[in-house]
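Written out below as structure tokens is the structure these notes cover.
Missing here: one protein chain of the complex. Every other protein chain is in place.
Order of writing sets the chain letters: A and B. Residues in each chain are counted from 1.
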Amino acid sequence: MITAERKPMDELTEYVKPFGRILLVGCNECVTVCAAGGRKEVGLLSSALQMHFMKEGQPFEVKEITLERQCDPEYVEELVPHINQVDAVLSMACGCGVQEIARRYKEKPVFPAVNTKFMGASESQGIWAERCQGCGDCVLGITGGVCPIARCSKQLLNGPCGGSTKGKCEIDPGVDCAWQLIWDRLKALGKSDLYEENIPAKDWRSGRGGGPRKIIREDLAS
Amino acid sequence: MKTESTLEKILAAGHLAVTSECGPPRGALPAKIKEKAEMLRGFVDAVNVTDNQTAMVRMSSLAACIFLRQMGLNPILQMVTRDRNRLAMQSDILGAYSHDIDTMLCLSGDHPHFGDHAMAANVHDVDSIQFVDMVRTMRDEGKFQGGEPIDGPPKMFIGAAANPFADPFELRVARLAKKVKAGVDFIQTQCIYNVDKFAKWMEGVRDRGLHEKVYILAGITPMKSAGMARYMKNKVPGMDVPDELVKRIAGVPKEKQADEGIKICIETIERCKEIEGVNGFHIMAIEWEQKVPEIVEQAGLLPRPSVN
Partner (left out) sequence: MQNFEPVIVAFCCHYCAYTAADMAGSKRLSYPPNVKIIRVPCSGKVDAIHLMKALQKGADGVYVAGCLDGDCHFKTGNIRAARHVDHVKRLLGEIGIEKERVEMFSMSAGMGEKFAEVASDFTEKIRKLGPNPINRTAFAEARQAIG
């Protein structure tokens, strides 16, 4: 999922303090799974914001709504009945959702309530770790299912570097050395000879290097 | 002979080569690098000039190498993949060769986490193995990495680093094999304190016949004190410092520890001379460059051969 973390309260109160009434919009997908911007978090943030402004003696109202997701126009459309009753929108979705709301409701200020972090997976309850960087040219088939772009601190395609220590990355003992993981997997699969192949320099055009990307499905696009 | 590099000539002639290193200054004043380099004249065959070592900004290796060349020394241009994309790298290689810098070392580089600009973008457009392949393509095929021809290809003698002491050990020979496949000409290893482990790695290297395809320079760094020994043992990733070594230095009074460190250093060199496949030594005397002449002399590596 796309993971995110709520922004600090002082940053959020700065964003919304010029307004008397805001629409606090949650998202039922990724940010719900990583407990950053789902229905529950909307409730908590709403309460915290209201209490903050009550303390300041400033009138402040919060309208709460959680959409199925914010990255599809059909769902963003559901805000139409509410949008004119508020002065601004605070979205708890990832950057994708915030932008779609801003795109649809051009005259309404929209603010992000979370910092979008990475594409990752749950390692265990309450712990999410980075897994994918969307490089656009997946090599997981030859690295035993472990991504060297997202999980190696130096994104080496022919790792490990000389700093790998006891299976951990030199920058942080809490970070696994991706190439140790890759090697262990290749061994377990009986494919250690794959390691001997030199993977050539990457063409970054399939990734961010080629500019903002788009996928167009001719069979689906109207 | 692939290049005009003095280091290549010395190694090809069968001598034990000796290299050392210099770190450029943390500013734009050239005097310091010239001083350090001058100390090494006549004692080493070539001098590595580091590239933003430990991810701390220093005068560029390329600029410092030019100064060394002007002094009549043989600089080895170190370049890391951390700070530049492939355009900048190829561009700097052309620039270096235009100033008669004909030997280089291709490295990944320490992570910005360790340096003074932890907030910087970590480039790694290519990794060290792809880097070696790129330089070899420039030299032997006269082509840029993108495929276009080079008008005046750089004839670089290509080096890389090897660390027999990093984990996982079972991969360390295979990683050298990958660099050899990519076209590396010579290797400098991480500094050796655990000679037995280094010997074991060399055994693996010889088993695969790699010692006949690449020149190997054993990395040597003298210990200054017990404190330094402990620091390197515990705080530096990819370093193997045996307990006996720390005990040995710590067992000697403080004023005598530096001398003991030099003694150990010479002993290490002598032991490595006996290991088949070792073609020379890379002496890294960090913040102790003035000791290099003494070490080279006591290790019986003088006079340095002259080749044309």
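Note that contacts are C-beta pairs under 8 Å (C-beta built on N, C-alpha and C of every residue); 3 or more make two chains touch, one makes a residue touch a chain.
It should be emphasised that the depicted structure is a prediction, and the values quoted were computed from it without experimental measurement.
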item: Chains shown that the absent chain touches, full complex; value: A
item: Contact partner of the left-out chain, one of A:Gly57, A:Pro81, A:Gly141 or A:Gly190; value: A:Gly57
item: Those residues of chain A which, in the complete complex, touch the missing chain; value: 8-10, 13, 40, 43-44, 47-48, 50-52, 54-55, 57
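Here, only the chains that are shown with their structure count from here on.
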item: Euclidean distance of C-alpha centroids - chain A vs chain B, Å; value: 41
item: Chain B to chain A touching residues, read off their complex; value: 81-82, 86, 108-111, 113-114, 122, 124-130, 133-134, 145, 161-163, 166-168, 171, 174-175, 177-178, 181-182, 190, 237-238
item: Chain A residues within the chain B interface of the complex; value: 153-167, 170-172, 177, 179-180, 183, 195-196, 198-202, 204
